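The other protein chains are all here in position, but one chain of the complex has been omitted.
Entry: chain A
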Amino acid sequence: MAHRVDNEYDYLFKIVLIGDSGVGKSNILSRFTRNEFCLESKSTIGVEFATRTLQIEGKTIKAQIWDTAGQERYRAITSAYYRGAVGALLVYDITKKQTFENIQRWLRELRDHADSNIVIMMVGNKSDLNHLRSVPEEDGQALAEKEGLSFLETSALEALNVEKAFQTILKDIHQIISKKALAAQEAAGSGPPTQGTTINVTDSAVNTKRGCCSS
């Protein structure tokens, strides 16, 4: 299932950016995909996305990063936004405590809308504004551990840890996919899967590029 089928990429991973309005989602997106930061960026309303292709553990991964509005009332219109996402970057602003306190609410949104196997990474953005910090790094770390999420502090402005955050989550996703592919192969080799084994390598969560004639 995971074999390379053309020169473009092996996997397409959809990753959604979520978090309160103004935490820096759009700039994390532009920093990762275009290595740009815009002090005068527009507030996002609908859906914006950008892609970047990179190598992870010898595979060519096309990361498709989705970004949307953060205001609370927009949360109810985003079920289509989560569909097919294999990863989520849950972003708060280290200078705004409220955005950290809302992390739990965002986790509930993920549990409600997203695939239960979605890989979640918590990101405390704006680490360049350390003098205005209102969320200690340890608090972020503690919450991430409690919820079983990976965690990093980033600065989209200074290009600090943004690359690392995406590398980490993409690697995590790839490992899960590889394990599933392996399990599927083993299952195929030793008769039908036992009851309770879930194999969904080719479901909507991961788009494996098919043959060149697919379009």
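Just so we're on the same page, contacts are C-beta pairs under 8 Å (C-beta built on N, C-alpha and C of every residue); 3 or more make two chains touch, one makes a residue touch a chain; residues count from 1.
Note that in this section contacts and distances are computed from a predicted model.
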item: "Rab-GAP TBC domain-containing protein", "N-acetyltransferase domain-containing protein", "AP complex subunit beta" or "Urease accessory protein UreF" - which is the UniProt name of the missing chain; value: "Rab-GAP TBC domain-containing protein"
item: Sole contact to the chain not displayed, among A:59, A:83 or A:171; value: A:83
item: From A:104, A:117, A:130 or A:175, residue that would touch the chain that is not displayed; value: A:104
item: Contact set of chain A toward the excluded chain (per top definition); value: 12, 21-22, 40-43, 45-47, 49, 51, 64, 69, 71-74, 76-77, 79-81, 83-84, 104, 107-109, 111-112, 204, 207, 214-215
